[in-house]
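Take this structure first; my questions come after.
With one protein chain withheld, the remaining protein chains of the complex are depicted in position.
Every chain is named by a letter (A and B) in the order it is written, and numbering of its residues begins at 1.
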């Protein structure tokens, strides 16, 4: 898991999980429609672990992607049981399509940024800004909706200075999840992350479970593997 | 210095105020003042010879591109209906009228904390707000609301399209999947 050869370099600050995935795919020069899912998943997880080791706050989006990848990986590795039309149901499609669109938009953004940008590369004559509220009903009015809303919000905030209405709901604690998993590990010898995730009621809980797994492994309370024949990440009592 | 003429031409083009040879020298320490003067002279003659829509004129101790006085009447047509930007006071009043309509002047003033008679008058004049009627309370004061022109100016189909502040201006909420 912590092969230093796979260490992702610090100089990359990724915009999000998609950005990290694109980086990994470019690094290995792989076809996004034929992703070596095990390799990419491992490296993705490694990057998350590295962020945590560096005490960088890992955004929830990364964890959601990590569990998506882990699920795809387990579905790829698990031999299909039902009668199937093989080509149509590549579980990796779940990630290939969004990746293609993200790469398309990323390249569009790069091309736009390379344009001759006004007030950065090219300039127009500097004219004096026009007067405000100029008289006459006939004068057309130039106004911005966003400015209107912003000013209104400011006024409303001045009116009601009590911030009582924003109560953040209690989050499922990672500690609780850890206890739950360790209890489970005492009963069974191993648990797959897929099974853990299946028990979760919502995305936040999946994230908490995922963080708990990472923490358990970090503290050496259990071992983790994600090799052949397992359904994704497999946690085993050590 | 290569391209000096083009550089000076682009600086004179961009500048809001006339630029003197000394000011140009400060911007272009790589060039000699004499050289700069020569280039200005050259440009001035070039534009005079070209006899186009604008010329390089010496004004207020510097040089500036100016349109030829002959074209004044056409330029006035262009500049006449400059769209006016609304002041912050007007935008605030308009926002309250939009979100709270039908609204009383006293309610607008309560929210803004300042007298708003003049701004209301201005917005009425610009046809961005209108009198919707009277509230049936003692004194029967006027209530205000926004107009069709208001929707046009802000590119809204109808009032239901007016975004609630929390839809964009508020903090982060749950995202995608």
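Throughout what follows, contacts are C-beta pairs under 8 Å (C-beta built on N, C-alpha and C of every residue); 3 or more make two chains touch, one makes a residue touch a chain.
All values derive from a computational prediction rather than experimental measurement.
Participant: If the hidden chain were put back, which of A:107, A:158 or A:179 would touch it?
Facilitator: Checking each option in A:107, A:158 or A:179, the one touching the absent chain turns out to be A:107.
Participant: Tell me, which residues in chain B touch the chain that this view leaves out?
Facilitator: 3, 5-15, 19, 27-28, 51-54, 65, 67-68, 70-71, 74-75, 77-79, 155-157, 160-161, 163, 167-169, 171-173, 175-177
Participant: Just the residue numbers, please: which parts of chain A touch the chain that's not shown?
Facilitator: 15-19, 30-34, 36-37, 59, 61, 65, 96, 98, 100-113, 115-127, 144-146, 150
The rule we apply is simple: only the chains that are shown with their structure count from here on.
Participant: Using mean CA coordinates as chain centres, what's the gap between chain A and chain B in Å?
Facilitator: 41
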